[in-house]
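Shown below is the structure under consideration.
All protein chains but one are shown in place.
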Amino acid sequence: MKRKLKIYLPFVNAGIQEVATYRINWIFFMLGNALACFVSYFIWSAVYESGGGGSMSGFTMPQMVVYIVLMFLTGTVIASDAAYVVGEEIRDGTIAMRLIKPVSYNATFLFQELGNKLPTEIAIAAPMIIAVEIIRTVLSGEVQFSALSLVLYLFSCVLAYLINFYFNICFGFIAFVIKYLWGANMMKNAVIGFLSGTVIPLSFLPGALEKVFLFLPFSSLNYTPVMIYMGKYSGARLWYYIGLQAFWALFFFVLSKLLWKASVKRLTVQGG
Amino acid sequence: MKNIKRAFRIHRIFMAQEFKRMMEYKGDFIVGIISFFLVQLSNLLFLWIIFSRIPNLMGWTVNEVVFIYGLSLIPKGIDHFYFDNLWSIGFFIVRKGDFDKYLTRPVNTLFHVLTEKIQIDALGELIMGVALVCVSVQGISAQWDVFRILAMILMIPFITLIFTGIKTITASVAFWTKRSGNVIYMFYMVSDFAKYPAAIYNRFVRNVITYIIPFALTSYYPALFILRGENPLFNLGMPILASVVLMGAGIFVWHRGLRAYESAGS
Partner (left out) sequence: MITVDKLRKEFKKTVKEPGLKGSVKSLFRPKSEKVVAVRDISFEVAEGEILGFIGPNGAGKSTVIKMLTGILTPTSGSCTINGKNPTQNRKSYVKEIGVVFGQRTQLWWDLPLRETYGVLKEIYEVPDDRYKKRMAFLNEVLELDDFIASPVRTLSLGQRMRADIAASLLHSPKVLFLDEPTIGLDVVVKDNIRKAIEHINRQEKTTVILTTHDLADIEQLSKRIVMIDKGTNVFDGTIASLKAKYGQIRELSFETASPNAAEALGYDRHFSLGKDDLSVETEGNSVKVRFNSSVVPVSDMLSYTLEKINVSDISVKDADIEEIIRRLYGQGVE
């Protein structure tokens, strides 16, 4: 037993060293993002206070707090850099190197990114879920934790990540048209921030708009997992939204394959 | 006097180079401006939806909130337009050792870094800020005398220096740690608090954003005077004081940092 543990020590060691060198930067980055949560919290509590308390579009203030925290968590968990990575490879031409490798282009990215993300995700998700539960319990005065919701949430996050990943792969091909990747990504993030419910819960939108947004793939990113965790979706609705997520994941998966084929054609015909 | 003249001359030359560079990449700049415009638009939609539910926000009308929001974008946009290069210092110029170049030239390094680049993306913020201020004042029944309008315009350069000062301090951290981009980012995110009336925050947050990382001074306090005529000494004096202190601290930390600069790479 002791010997077995010893084998893993170097890995733990390396992990901590990594934290010491470049994770400090990551921590500052996450702190910066967390600040945006605090701003949201204060603006919403001012809104609820000015609106005379009670419920707005199906959200009470305590629920809104949980919503903000879960949005932050979900956004971090499903984040993907794929658009940037693909874009950079297109811009500097290294994408051509992928042609000569006998593996799936998209899959290599997927596993690369998962490898980078998993340690931080576990580090951030577990304490935050505990925090959410404490907040919920304190604010509402009763324990609301449901293991089923948590499992469904995690499952929904996996689908959301796949949608996000393949959507970002597709978006990355925009580098063939737009050279300014940073600007293009900024644009994408601004639009998705709104369409995915990160800026404001979609139920606050006018009825028709809400329906459209709920069908668009972006609500499947952050909104669906968060609503599932909060127990807002149940029964047939729950399965409808999970089904919708699966549909969009498949859709972008296929689209990314098609775009990849098209770009291979372009690369081989034009020579990069 | 000769120095100032020279500074303007160098600044003009750098600007001219930047415009030539822009002409080489026209499409990029349109993308950049639109992207920052969209970011603001999404926040505005948020305000619009919220105010369709409530009559006012803790005593602030929709026009007043939009005014504060718009006012905060103007100095932020100016800083972003002129002094964006500090981000590059924090993210890669120091880390890659590319800072050497500045040290071998007979120009003040901070001045060189600040004036060398402009960031056209910032126009997205700037145009939105000016538009929001112009639209919102029409729905605000404040006393629009000459003094208030003058105060608003004269405050803008000082407030810009609050942003630039904080960015200079945090960017300078890179001289010791090689990389400070995300430190800049964290402090920059605090400026998000400046978008709304500081009255919505609790006392702790309010004190932090008034006295420690004073982004509330960039918009809310000046607006208290401009819109409501309250306490001009504090509401205008503090931002001016803060801008001088922060920019002074920025220059000091920067020059201390130069001594610690280790010029990585070969």
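Letters A and B mark the chains in the order given here, with residues in each chain numbered from 1 onward.
As a working rule, a contact is a pair of C-beta atoms (placed from the backbone, for glycine too) under 8 Å apart; a residue touches a chain by one contact, two chains touch by 3 or more.
Remember, it's a predicted structure, so these values are computed and weren't measured experimentally.
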On chain B, residues whose C-beta touches the chain left out of the figure: 6, 9-10, 13-14, 17, 20-21, 24-25, 97-98, 100-101, 103-108, 258-259, 261-263, 265-266
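Note that in this section only the chains that are shown with their structure count from here on.
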Distance from the mean Cα position of chain B to that of chain A, given in whole angstrom: 29
Of chain A, residues touching chain B in the complex: 25-26, 28-29, 31-33, 35-36, 38-39, 42-43, 45-47, 49-51, 56, 178-180, 182-184, 186-187, 189-191, 193-194, 199-200, 204-205
Residue ranges of chain B in contact with chain A within the complex: 25, 27-29, 31-32, 34-36, 38-39, 41-43, 45-46, 49-50, 53-58, 121, 179, 181-183, 185-190, 192-193, 195-196, 199-202, 205
